[in-house]
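Complex shown without one protein chain; remaining protein chains in place.
The letters A, B and C name the chains in turn, as written, and every chain counts its residues from 1.
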Amino acid sequence: MLGASGYAGRELCSLIQRHDGLSLAFATANSQRGETVELPRGGRVTFVGTNEVRLDAAALVFSALPHGTSAEWVARARAAGVRVVDLSADLRIGNGASDGIPYGLTELRREQIRSAECVANPGCYPTSALLALAPLFEQGLIASGAQVNISAASGVTGAGLSPRLDLLFGEVTENFRAYGVENAHRHLNEMRALTTEYGADVDLLFTPHLLPVARGILSTITVPLARPLTDLLDPWRTRYAGERFIEIEQALPELRQVTHRNVVRIAVRQVGGVRTPTIQLFSAIDNLMKGAAGQALQNANLMLGLPEATGLPA
Amino acid sequence: MLGASGYAGRELCSLIQRHDGLSLAFATANSQRGETVELPRGGRVTFVGTNEVRLDAAALVFSALPHGTSAEWVARARAAGVRVVDLSADLRIGNGASDGIPYGLTELRREQIRSAECVANPGCYPTSALLALAPLFEQGLIASGAQVNISAASGVTGAGLSPRLDLLFGEVTENFRAYGVENAHRHLNEMRALTTEYGADVDLLFTPHLLPVARGILSTITVPLARPLTDLLDPWRTRYAGERFIEIEQALPELRQVTHRNVVRIAVRQVGGVRTPTIQLFSAIDNLMKGAAGQALQNANLMLGLPEATGLPA
Amino acid sequence: MLGASGYAGRELCSLIQRHDGLSLAFATANSQRGETVELPRGGRVTFVGTNEVRLDAAALVFSALPHGTSAEWVARARAAGVRVVDLSADLRIGNGASDGIPYGLTELRREQIRSAECVANPGCYPTSALLALAPLFEQGLIASGAQVNISAASGVTGAGLSPRLDLLFGEVTENFRAYGVENAHRHLNEMRALTTEYGADVDLLFTPHLLPVARGILSTITVPLARPLTDLLDPWRTRYAGERFIEIEQALPELRQVTHRNVVRIAVRQVGGVRTPTIQLFSAIDNLMKGAAGQALQNANLMLGLPEATGLPA
Partner (left out) sequence: MLGASGYAGRELCSLIQRHDGLSLAFATANSQRGETVELPRGGRVTFVGTNEVRLDAAALVFSALPHGTSAEWVARARAAGVRVVDLSADLRIGNGASDGIPYGLTELRREQIRSAECVANPGCYPTSALLALAPLFEQGLIASGAQVNISAASGVTGAGLSPRLDLLFGEVTENFRAYGVENAHRHLNEMRALTTEYGADVDLLFTPHLLPVARGILSTITVPLARPLTDLLDPWRTRYAGERFIEIEQALPELRQVTHRNVVRIAVRQVGGVRTPTIQLFSAIDNLMKGAAGQALQNANLMLGLPEATGLPA
């Protein structure tokens, strides 16, 4: 694993260590070279420099290197004949080239992922929003020209393990705020690109907020519909029938129901909509699991021909 | 003060104790009759039974009795010739009779409040949303027939000081969830009623969320406009010029900037809106101050001819 | 499982559901009879009334019934020939009769537990303190007549899933306090009883504090020694060699290193002690795992002849 010292990297190292069919060949982190750190769930790992490893020592390489840096290392790994799951934004739709590199929303791209040499693992916000929206896209259920409003809130690990004053406990506790149009663009591009792939004529709005919790994303999505739904949950229950990591529920989801688990939990409500039938989708994930490390491992399992759920807490 | 044992009641008792022009004649709480409790900011109060007080022992009575119970006591106080600020929903627009009882959004109804015998103090969610929306209503800036989407998140004191399992620390920490269409109705009625008074042809949507913080509400409001704004902040700066408790800011507001202060802080952003020019309003208040006790005292100051800001931390 | 609706009960139901060698025969909760609730880690359980179950439908019964109620049901289960792990205080040393009922600190009583018909599962505070102190007791290392000062802090799930005002999020967040000499007694009796069993002539002090966290106990224990230690960690490393659920570390333990894991983590520091060589022990557990449900399952595994670690996250 390349770039393993952040929150997603450590989570993934921990999952690999407890995986029955995989073992961790190396974990690189230039800034913490030589350091041994404790992982979630009790294991440990010692970081080596990214330049020190033979990429082809592994059957598959995960990269959680920073956006902008990762693409180069992915290219090197591919040149060495190694398959790759890239957790950075570099190769995602809407952000970088993606010829033959499927967008790794597992439940939407399972077959392409299975045979891919390289997969671009989705961002955490897009994972929560797009898994909820996809059935509506696929079935043409959204009102043409509608505004689809995604109001989302994330725990602080979504911002990474970096020493920023605004992420200190003293600044985040008992606080809540919307943030960065700037930072939102990367995620919005990703979501708009998939929307375009589906040919949906919608105007996506996206507003991220920072929650005083460590992990989890809840997206509250307002969708004007082309026609009323006869059964509120049917589009999701039909589309995701048999999916192990997608939970369609009557009750509104809570973060704590999904944290530490590789699932998305979705609920639907009919709302106001005097003129246009309108619903709200509520979609909750753990940003480090289904939003990053868990989905990366889910994709790797597919690529390596292992049972898709191996090593994944659901 | 009637019904003083909840979060808003205690906050108001504390404000009154530190007010230069007022003193606390009595504080009633049938469930805690005889008990002495510590107030925020260090004072104490001993509760008496609601039946034990002479209402006309006070120049003005605050009631924070439960919704449904308060109206009767307000009527008794008025019959005794005592002026009243009612913090319950009983007499608010959209919920109960309101003949000659102004809706106490101070900055929007100042003159009516000044001469009123009784004021219906607004709910916390409506305060945060309506102070942000009012300049758009008043200036006819919202697109006709538009959906106005209010996504709001509140700290747990908004749910009151009641022994509910779902409000236990162990259930709220590291959690986040949307909640109750049921509970939303009271607030939504209140917001729709004011919208109707302004003659606005809009469809209000409202989704409350529960934050793992003690105090504060942040409303993120998406508004399709009738025409683009030339100066994003101008409608608010013009309307609220000179208002001491309304802060119009370039930066996005954070809860901690407003907690323990009787203010609303508002920011505005242009968003997507490919077809319709669309903005987002961000409005933050302390639910116990500008959202309850603080605004109640602000109204009482006006009614009693005292300087409006007396005893109010801004 | 009897009395399954509290925090420890749900944790244990969840562990049993994911256990390879056990399945959950029934889960009783009179107050929530007929309700289906979600468990930690994603499972669900439907509660039945305690009177509705045939105790001998299970090979082993766990009881997390309230203190005072549990003993009677334990007696019934034993009369029906069923083995029991009792999580209440009723049968613990220092609190109730304990003839032939071993005190279930697994690492200290493994052989008695293996063959016991009934085990009294220890309290959470005693588990954290006694596993740290036992090697000193066993090796006679504590200064005779010394005060051993246990200052401990626990997350709120230690107080149970009960609707108490003082456990509301709004009362616990950003707060910290010592509490109840009254409540401390049950735990102190338990600790003093084991101390007496070891024949140690020490005066145990115990001060519990309430932390604004959901789970975890950290005990900071000051111990005057009979003689200096040549190797600070040696007594624990020797005593607990090979123990899978006991971690002796150089670094000071943190709650998050042990939460959701069935372990105790212990570190030792030499402190002041101008006249008497004095050390501090730092002992961290998850109050719901090694402090309750995890240790209960560890004991049940032993009693049923299963590998001790089955189904236990370490």
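Keep this in mind: contacts are C-beta pairs under 8 Å (C-beta built on N, C-alpha and C of every residue); 3 or more make two chains touch, one makes a residue touch a chain.
This structure is a prediction, so every number in the text was calculated from the model and none was measured.
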#### Entry: Options A:30, A:69, A:98 or A:173, residue touching the unrepresented chain
A:173
### Message
One chain is left out of this view; which of B:174, B:190, B:203 or B:308 touches it in the full complex?
### Response
B:174
### Task
Touching the absent chain in the whole complex: find that residue among C:161, C:205 or C:309.
C:205
### Summary
Touching the hidden chain, out of C:54, C:164 or C:177, is C:177
### Summary
Across the whole complex, the chain not displayed is touched by chain A residues 7, 155-157, 161, 163-165, 167-174, 212-214
### Message
Suppose we count only contacts with the excluded chain; which residues of chain B make the list?
### Response
38, 41-42, 173-174, 257, 260-261, 263, 313-314
### For chain C, residues in touch with the removed chain
145, 147, 149, 151, 153, 155, 173-179, 181, 203-205, 207, 209, 211-216, 218, 220, 222, 224, 252-256, 259, 269, 271-276, 278, 280, 282
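We take it that only the chains that are shown with their structure count from here on.
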### Query
Any idea if chain B and chain C meet via the same residues, over half in common, or different ones?
same
### Task
Starting from the Cα centroid of chain C, hunt down the chain whose centroid lies farthest away.
B
### Task
Could you tell me the distance, in whole angstrom, between the mean C-alpha positions of chain A and chain B?
38
### Message
Nearest whole angstrom, what separates the Cα centre of chain B from the Cα centre of chain C?
### Response
46
#### Entry: In chain C, residues with contacts to at least two other chains
173-174
